[in-house]
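A single protein chain has been removed from this complex, and every other one stays in its place.
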Amino acid sequence: MYDFETEFEVRDYECDIQGIVNNSVYQNYLEHTRHKFLTSLGHDFAKLSKQGINPVVYKVIIEYKKPLKSGDKFICRLKMQKEGNLKLIFKQDIYRKPDEMLMVKGEVTAVVLKNGRPVKPDFLVS
Amino acid sequence: MYDFETEFEVRDYECDIQGIVNNSVYQNYLEHTRHKFLTSLGHDFAKLSKQGINPVVYKVIIEYKKPLKSGDKFICRLKMQKEGNLKLIFKQDIYRKPDEMLMVKGEVTAVVLKNGRPVKPDFLVS
Amino acid sequence: MYDFETEFEVRDYECDIQGIVNNSVYQNYLEHTRHKFLTSLGHDFAKLSKQGINPVVYKVIIEYKKPLKSGDKFICRLKMQKEGNLKLIFKQDIYRKPDEMLMVKGEVTAVVLKNGRPVKPDFLVS
Partner (left out) sequence: MYDFETEFEVRDYECDIQGIVNNSVYQNYLEHTRHKFLTSLGHDFAKLSKQGINPVVYKVIIEYKKPLKSGDKFICRLKMQKEGNLKLIFKQDIYRKPDEMLMVKGEVTAVVLKNGRPVKPDFLVS
């Protein structure tokens, strides 16, 4: 059902006063997962950027089900699909290890800009 | 139309390889705005946390309209409303200065937990 | 005694499990202060970077005297001096408001690279 997955562990500096991973940090996890997915397809975010090709996030929806805590290990899973001609939808879910509890449900909509204009993301998905 | 606003400026360490503010950083801006709003109402996030009262984010929706860049100044505006008995909805929008361009539209749903259980957020909104 | 100063307030997302500002965040404060100092001299870090001129940090020494906490306001003060032909030394100290307690003492050594090679920082200090 997913196209890609990668593992992480919580780092203490990612936790806040409440002793749990700060909400913004999940976006870091989701971004790093997308970039590793890109790499697994033979692309490189930093190189694309130098060529004037910038995948940019258009919309993010994150549902926080349960908080990750210091010491937790977890898996970020990703499914990519096209919407219309220009949009990419990434379904991105975070599961705690080893109990496979769903912690976060994410949906990230991205478009690919080439020299500032949206282009069909055909190099990523057909 | 908004209940609260506060000003920021982009700090260079918040910008990424693309030369624009990283997507996750906007959640920091939104969180800091909510906490300053709390403070303006006479509450304190860190003190609430020590009393076992934890406002937690349940869902975030962020639309990225235009990117903030190094040197930009901007205003975060917030409107709080109740949904049902337990949920708080924060409409949070970011406008660039001085042209008042809408950069980001956010909607953050929160619930207040007391010793881990949802309670009515009557100390915040009636 | 100092050449420049700028004010901040602690943001809750900068605090960690111990309820105090995480050690790494002070480097953000120090960097932002240096960049604002550059701006006050008529220079712009992002623009310099596009021209191939990159001030880079060579060495950092930070003494943590007392921790900043949620809600604290503070002032970052900076003094710049040359060392030899190529090095810039920034003495950077952080004082809490309003009691002027010294929280952090920093010393940052930087060099200016132009297309990857060190150059005399004469546009900054003579």
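Odds and ends about this structure:
Each chain carries a letter (A, B and C) given by its place in the written order, and its residues are counted from 1.
Here, contacts are C-beta pairs under 8 Å (C-beta built on N, C-alpha and C of every residue); 3 or more make two chains touch, one makes a residue touch a chain.
Quantities reported herein were computed from a predicted structural model and do not represent experimental measurements.
Among the chains on display, the ones the left-out chain touches in the entire complex are A, B, C. Screening C:Lys59, C:Lys73 or C:Lys114 against the full complex identifies C:Lys59 as the residue touching the chain left out.
Although one chain is not displayed, its contacts with subunit B can still be listed: residues 12-13, 15-17, 19, 22, 24, 70. In the full complex, the hidden chain is touched by subunit A at residues 11-13, 15, 19, 28, 31-32, 35, 39, 44-46, 69-71. Against the chain not shown here, subunit C presents residues 17-18, 22-25, 27-28, 31, 45-46, 49, 54, 56-64, 67.
Everything that follows uses one rule, which is that only the chains that are shown with their structure count from here on.
For this pair, subunit B with subunit C, the centres built from the Cα atoms lie 27 Å apart.
Rounded to a whole number, the gap between the C-alpha centres of subunit A and subunit B is 21 angstrom. Averaging C-alpha coordinates per chain places the centre of subunit A 32 Å away from that of subunit C. The residues of subunit B that reach two or more other chains are 28, 31, 45-46, listed in rising order.
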